[in-house]
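Structure record follows, encoded as structure tokens.
For this view, one protein chain was removed and the others were kept in their places.
Chain lettering (A, B and C) follows the sequence in which the chains are written, and residue indices restart at 1 in each chain.
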């Protein structure tokens, strides 16, 4: 952790006024949790970022403002995150949120708070994995050009749900892209099926969930048309894989006033 | 096609008496069918084999004996194959059969005919693909060492059954190998499943059937244990892929008196 | 092939004047070649297209104008294609070209001809495979977000060049995207290398060429960053795979006056 310097009143939210070349000052809430600790390491290891505050349960949020944080990263819990967000926004501090539990109602409350703070940005993302986000973008884009598409996701056998949230979300994006392109049903002549063999049907897209020891989190989207297939595969082994996405959000949020949901919009 | 020479009485079934270095004389029944035509091309292209007879509906079987065939390959149809087999065995000609429709009863009849012909061999195989057979052998062998296993088969969307016969057979071989090794159920914590997501259950092995335009015939068997996975994958694009297995059977059958079912036993 | 009707003077180049709902009238040059014959089948099988002329060596181009073709597809040869193009453009017929041999000089000549025909479009593409084009687009897009990238292409063993033109082109697109994003060299600690093990170096991107019987044309682009990998794979088995791209060009060209090189721009 970097040393704490005096807060510089008024600068935190005005990114355009930041001295060029100075590292961006970052505070982390939930710093002793698994994701939070990983974020601290990632921020600390980036030349253009400075870790100025590590806060966890029992610590005072004043540490964050006292340290002059320009961006706060929140990986706490659904019960704490709204208060944290409100506190930061009142002080004009940009926020990147990885904590889960966001609903339409919560997004609306955040938008309300932001309407009084025109220069301040918030990025809330359910998944900071750039690879996963690209996989979904590419899948949505390829969907309109291929006759067939199926998803095979593969996870460790302790996973409770099948298919994964990512697979379900991908299937919906694909179904929507097919509909927009005027594509009808995926061809399938199956007459004689052992129950379950053809997977789950999500908006007309078949999704198969493989569970095996040794696996972590993987997904394959297979597109096919006469004579060719296109496969997009994402393999995730480690929560370290979320860090490039978190850092991208940290670097982007001062230039993105208002609420941004998901890191898709940050990728271009 | 090679030219037809005079039949050499008595030599056809006595492979040990064959002049060393002379090509093995092969006749094909169903020579104008898709598989039969492919067999004719494959035999014709092999230095150690000589294509001496091509017979199809309307032709006389006498062509085969007249040409001195030592081995006959039958890719005809279920209605014709038993008569063809009987005719060949009576004349001491070895037979390789790829025609489908064989039941336990039919195997018994062939064994009965063979009991009178101690030097003659018959190989009947449902699948001549060496790759597919090796995939199944390897899967059965690996099954006892891994905690988890699942099968994903992938075929063109005109296929009527799901999963494929090969996948079903592979699952049964794996289940049997696990049982013999005293392995219990594959671990699976799934609590919340969209119907079909976890595939079909064949003797405790989950099997997923993917159908997409652009695919031909593919199968992947995934084994996993803490920290590692082993994947065996077979991709078949073309019936040419069956020819090495047919030629292996043709070359082996003179040395294998009696009935051999499947080409597994020929691989070693 | 559809029946030939009377030419309708003046309508061929004015796509906006086409009666809504009427199929687009298409002529094929090089209709008896392998690609041309495939194009004829594809056009004939599309509800919104009508195959009005099939022309090959020895046939008169007048067939095309006589049949009122609105779009001509040229899969002939480098010696014939420029004359064909000129002939079509003079008559205000849109052209889709799959014939190879185009250079900067040839493109300039086509642009010159088109400058006199403001409503007419030409699409010239080295590769009509939508899957291959998407693979390259996705690879170029992912390139900036990942620390590492390598390409493994796999082809049949009769291929003369290694790596393939597609792999070389993909590597260059990736190298350019990395440079634009300010990414330095791909990390690689290799000290002790058996010559060739690390592949060919194309603008800093390692490319590996696998050659094996049973393969057709395949390419995998692997991106990696700490904890995750993203893989984009394209498998092509058959020239049928180029047809969706050809038909897309046929349908698009009347709405795209001027010269379009590659089908990338048609995909959106």
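Keep in mind that, in the parts below, a contact is a pair of C-beta atoms (placed from the backbone, for glycine too) under 8 Å apart; a residue touches a chain by one contact, two chains touch by 3 or more.
Owing to the predicted nature of the structure, the values given are computational and were not obtained by experimental measurement.
Within the full complex, the chain left out of the display is in contact with A, B, C.
Only one of the listed residues, B:73, B:202, B:232 or B:246, touches the absent chain: B:232. Looking at C:108, C:180 or C:201, the residue that reaches the missing chain in the full complex is C:201. Residues of chain C in contact with the chain left out of this view: 146-150, 152, 154, 157-163, 168, 186-202, 206-215, 222-229. Across the interface with the omitted chain, chain B contributes residues 129-132, 134-135, 138, 141-142, 145-146, 223, 225-244, 267.
Where chain A meets the chain that is not shown, the touching residues are 214, 216, 235, 237, 241.
Definition applied: only the chains that are shown with their structure count from here on.
In terms of Cα centroid distance from the overall Cα mean, chain C ranks first.
Fitting chain A to chain C on C-alpha positions gives a rotation angle of 180 degrees, to the nearest 5.
Centroid to centroid, with C-alpha atoms defining each point, chain A and chain B lie 50 Å apart. The mean-CA centres of chain B and chain C are about 41 angstrom from one another, to the nearest whole unit. Residue positions of chain C touching 2 or more other chains, listed in rising order: 235, 237, 241.
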